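What follows is an incomplete set of chains from the complex, kept in their original frame.
Chains here go by letter, A, B and C, matching the order in which they are written, and residues are numbered from 1 within each.
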Amino acid sequence: MLRARGDRDLRFGIVVNEGPYTHQASDSAYRFARAALEKGHEILRVFFYHDGVNNGTRFTVPPQDDRNLQRQWSELAEAHKLDLVVCIAAAQRRGILDANEAKRQGKDGDNIAPGFRISGLGQLIEAGIQADRLVVFGD
Amino acid sequence: MTGQSKRKKFLYINRRAPHGTIYALESLEVVLIGAAFEQDVSLAFIDDGVYQLMAGQDTSGIGVKNFSKTYRALGDYEVRKLYVERESLAERGLTVEDLMPISFEDEEDDYAEKPSILVADRSEMVRLIAEQDVVLSF
Amino acid sequence: MPTLHTVNKSPYERSSLRSCLDHLAEGDSVLMMEDAVVGARRGGKFVEVLKAARPSCTVSVLAPDLAARGMKADDLAEGIALVDYGGFVDLAVANARVCAWL
């Protein structure tokens, strides 16, 4: 799967706007990301917005015979050093917290999954500026 | 690959009615944050997106936050190109008179107040999309 | 006893209003709520579709949802009633069942 990047290799930004399972958006984005990496492109960032932030909770326990979307993303991030960013404003509305946010908001626990980080909307704009293509997956 | 240094053209396409879903509000939040990055920003209101700009929205009866006034502040954020599709308005029995007046002060023209809402034909929308670097859809 | 049908999406975006209207029985009621209220506006494309629905059926719009989209009673097409959440409850009571067209 590893090859040198060539002239036509681009930097992609990916936006995931829906949570896991309810909509296919996260599955489609994951498969697009894998295909892009296999072709030697770079994934600059995956930005989780709207309900997309719900991909980043480690509390999910999908049925044994189904895929675990959070784990798929975490493993892809680990293998390819992907930057998985969960939007902080969207996450606050929907109950996705890291240890830092939990402390700041006075919550008694957190649920962020490995490989995901919480940051601001500026990271989405920055991805738009730095990436050659931004691809949005949603409902 | 010099994306960082170049001023890019960003288009935000809004196609959904407000309040029934959060997309309109969270789209606006991106626009506000994005303003700090000093890119060339346009907003397009197509299909039900035109309802986001309706004058006189009163959400007190549904408990949902009324963010519609924020559109009127966009001029202060250097967001001054709000393209509203003519065909989308017409199909819904709306005219630009049904929308909020949104304007900005043009500092290059003695701070004259100018309208930010630009009613555009579908063919102009097609051209607008074709000239963008980044299209964000909500 | 008749059915209360609820529609919550804009007919400009989705087919649910049309599908609902295609499945009405004599004396049923339709409630347009949330984003669906935009379909009830005078001069809009769906006024004729609503008019063509069974004459024995009533169509209502949830008033707080209408106000949230910047519209008033005056903006509604003829023959459409306005109700508040209490009126929604009354419609659910007055009909034998509630069928949501999601």
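As a convention for this text, contacts are C-beta pairs under 8 Å (C-beta built on N, C-alpha and C of every residue); 3 or more make two chains touch, one makes a residue touch a chain.
This one's a predicted model, so the numbers in the text were calculated from it and none came from an experiment.
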Original post:
Each distinct chain appears once here, so what's the real count of each in the file?
Top reply: A x2, B x2, C x2
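Operating definition for what follows: only the chains that are shown with their structure count from here on.
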**OP:** Could you put a whole-Å number on the gap between the CA centroids of subunit A and subunit B?
**Re:** 27
**OP:** Please work out the Cα centroid separation of subunit A and subunit C, and write it as a whole number of Å.
**Re:** 39
Subject >> subunit B: positions in contact with at least two other chains >> reply: none
Original post:
Tell me, which parts of subunit B touch subunit A in their complex?
Top reply: 1, 3-4, 6, 8, 10, 22-23, 26, 29-30, 33-34, 36-37, 39, 133-137
Subject >> Residues of subunit A touching subunit B in the complex >> reply: 11, 15, 49-50, 89-90, 93, 120-122, 124-126, 128-132, 134, 136, 138
Original post:
Hey, which residues of subunit C end up touching subunit B in the complex?
Top reply: 8-10, 12-13, 34-35, 38, 41-45, 47, 63-65, 67-72, 84
